[in-house]
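Shown here: the complex without one of its protein chains, the others still in place.
Letters A and B mark the chains in the order given here, with residues in each chain numbered from 1 onward.
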Amino acid sequence: MTATQPRSSRRTEILESRPVNLDGFVEEWPEKGLVAMESDFDPAPGVRVEDGRIVELDGRARADFDFMDTYIADHAIDAEAAEAANAVPSVEIARMLVDPRAGRDEVVAIGRALTPAKILDVVKLMNVVEIMMAMQKMRARRTPANQAHSTSAKDNPIQVAADAAEGALRGFAELETTLGVVRYAPLLAIALQVGGQAGRGGVLTQCALEEATELELGMRGITAYAETISVYGTESVFVDGDDTPWSKAFLASAYASRGIKMRFTSGTGSEVQMGNAEGRSMLYLEIRCILMARGAGVQGLQNGSISCIGVPGAVPGGIRAVAAENLIASWMDLECASGNDQSFSHSPMRRTSRLLPQLLPGTDFVCSGYSAVPNPDNMFAGSNLDVEDYDDWNTMQRDLQVDGGLRHVRDSEILQVREKAARALQAVFAELDLTPISDQEVEAAVYAHGSEDYPDRDVLEDIKAAQSVMDRGITGLDLVKALERGGFHDVAENLLNVLRQRVSGDLLQTSAILTGDFVPLSAINDANDYGGPGSGYRLEGERWEQLKKLRHVTSAENPETEVS
Amino acid sequence: MTAPAAERTLTLNEIGPAKRGSRPDEVVVAVSPAFADPFTKTIVDVPHAEVIRQILAGIEEQGVTARMVKVWDTADLAAVAHIGARLSGSGISIGLLSRGTTMIHQRDLARLSNLELFPQSPLLDAEVFRRIGSNAAQYAKGESPAPVPTRNDQMARPRWQAKAALLHLKEFECIVAGRKPVEVEPVISRR
Partner (left out) sequence: MSATAPHSAPDSGPDLGPDDYPLSVNRQDLLRTPTGKPLSALTMEAVVAGEITPEDLRIAPETLLLQATLAESVQRRQLADNFRRAAELTAVPDAEVLAMYNALRPRASSREALIAIAENLEGKYHATVCGALVREAAEVYERRNLLASEEES
């Protein structure tokens, strides 16, 4: 600092040192699409239909359609109803979204016929509280749920298994892993599956990878669902991602043809981040992604900016736009795994404010990746929430009486499932002749926090073992057999039960998860029936009793003791 | 910010259209349109001259030759790296974006796959670039090096992502659609 610099007050120095000032903020640049949802460069709504075919969409004639326009016009929008629906004033549609007396089905029906610009025009009228009101009604599944990341900075499979087990026990309905070194994938996918089923039977697992490899692991039954099927809002970025709406639609059918649950992924900011937003706002482009997903007939979408959250997070109104994109996915009748899955801010207060628009109304998966490992071990580059936030999360659920999908679990139970997961994985690796897992590693897994608490693995041997899983054609069924032979009968049964779900296809329906009794719960048998105060999902009864428990609660009966 | 007295600058002199190499012991270093000109440093101010110096040193210390290519018609890292890999005699390439994001790629892999990816440009320093060069050279020799340890700072996103997007937008403006990759000679000079 030089002598000429003006003197700051002590208050300014204190404010300068606050974590929020480590976050990056940028000015809007609407011409390049660096703007959340209010841009003069977005098209005006409009649609024209001839002979049952959309010939003009948001001011663009069919001859000038890019492939997103073509796909959306031909597959996503209900052409017969389009002209009438788009003629309804946006404010009326926005009011229907908020008004509890307009039923979900009715609002979904009109939504099927709207163009991207019309949808944007509607949500631009809504403030963040109205967006939450609408989300409460439009979420497809009645019961909210949550999803976790279980990864390791060292790609350590024992860590992934133990943290998957703990996460499953705490209540996550889905678990996701990914890699530092991609070639490790088969081992971590196995670890996640075995650990998850050791924690709570029926938890669904996935491994985020390049599309073709992810499909292969799914086909083999090593993973239960897939989510990293990215779609983008402009043609050029879609092509940069090496896909088109047709390749992705084919992929959606390929997954369903093997009985595997799948959702697409998209989010505000990805196009501008990849450098070609074609001068459209982030939310306008995201709406195109959502419509493309519906057109492809995929059951759901992970959105809420996801890996690009730093972009909408850096511009004015960005987090409102993120809440709006989750709402639109639900409005378009898709399962919505609603973000909150990437490191977002240095400020704990800002991390919480980013979360409330999904936690308060509830979504199909409030986080599409709550870090069930310490954030430094999170190979999705960190989440908005991690293991160190478990008690805060549980307390927020209890304070506000909202269900964010998790619960407090006693330490003794956690240690038990961590050990079981590590032992089960040890048995599977031994049965399948993969790299051995020592008793010392198992013991480390029981008490560990992060990857530094585990003995180092022989990375090259693990990578060879991972390759051999692929070369030998090991399947989910082999894992069942290995678990059974290794003496983990209940874990084997759990995994077999998950694999059996493929035969029925029940998990292919919108927003499907599996209960602990292996009953599929989807937007068909658990359809959201919110209709105003006193209706819809209410946190009450046995579940509310569970969520009243925290690590430290003073006993009313004997105030000298605690209950937990 | 004042530049150190001995700061190096990088110039990429164009040699001609990039061709598929015949030497089985070469690594192609493929850079994006704005690399070295108009941009001069990564998102965390590592000079491009230093990035290239370290990568080339890492390759050469393994006894492998390096060839540099500038890609003009895309600023997508996987595409830049894969174009490099397809031009490489060994099939191995290092792809680089101006802000520092790096990937080691191989010709026979799917474009969106890779051997090693270093997605967090704010965490890449001189030492990491040298190790990336060394690992790429070892792949070119048919060896299986231990991957360069992936750094992971979960707070890089909130700090840097939007700036990265801005840099990328500026890089995108340097794309020349349809222009083929050009072989370049790196010249590092002291200012």
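Simple rule for what comes next: a contact is a pair of C-beta atoms (placed from the backbone, for glycine too) under 8 Å apart; a residue touches a chain by one contact, two chains touch by 3 or more.
A quick note: this is a predicted structure, and the numbers were derived from the prediction, not measured.
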{"item": "Contact set of the excluded chain (shown chains only)", "value": "A"}
{"item": "Touch with the omitted chain, as defined above, among A:G167, A:G199, A:G295 or A:G536", "value": "A:G295"}
{"item": "Options A:A145, A:A424 or A:V480, residue touching the unrepresented chain", "value": "A:V480"}
{"item": "Residue, one of A:T12, A:S247, A:S438 or A:S535, that touches the chain absent here", "value": "A:S247"}
{"item": "Absent-chain contact - pick from A:C289, A:L508 or A:L547", "value": "A:L508"}
{"item": "Residues in chain A touching the chain absent from view", "value": "66-67, 70-71, 74-76, 105, 108-109, 211-212, 215-216, 219-221, 235, 238-239, 242-244, 246-247, 249-259, 294-299, 333, 475-477, 480-481, 484, 489, 492-493, 496, 499-506, 508-510, 519-520, 522-525, 527"}
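As a working rule, only the chains that are shown with their structure count from here on.
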{"item": "Rounded Å distance between chain A and chain B, as computed from the means of their C-alpha atoms", "value": "32"}
{"item": "Sites on chain A touched by chain B in the complex", "value": "22-26, 29, 32, 34, 153, 180-182, 210-213, 240-242, 269, 272-276, 307-311, 313-315, 342-346, 375-379, 381-383, 459-460, 463"}
{"item": "Interfacial residue positions of chain B with respect to chain A in the complex", "value": "74-76, 78-79, 110-114, 116-117, 119-120, 144, 146-147, 150, 152-166, 168-169, 171-172"}
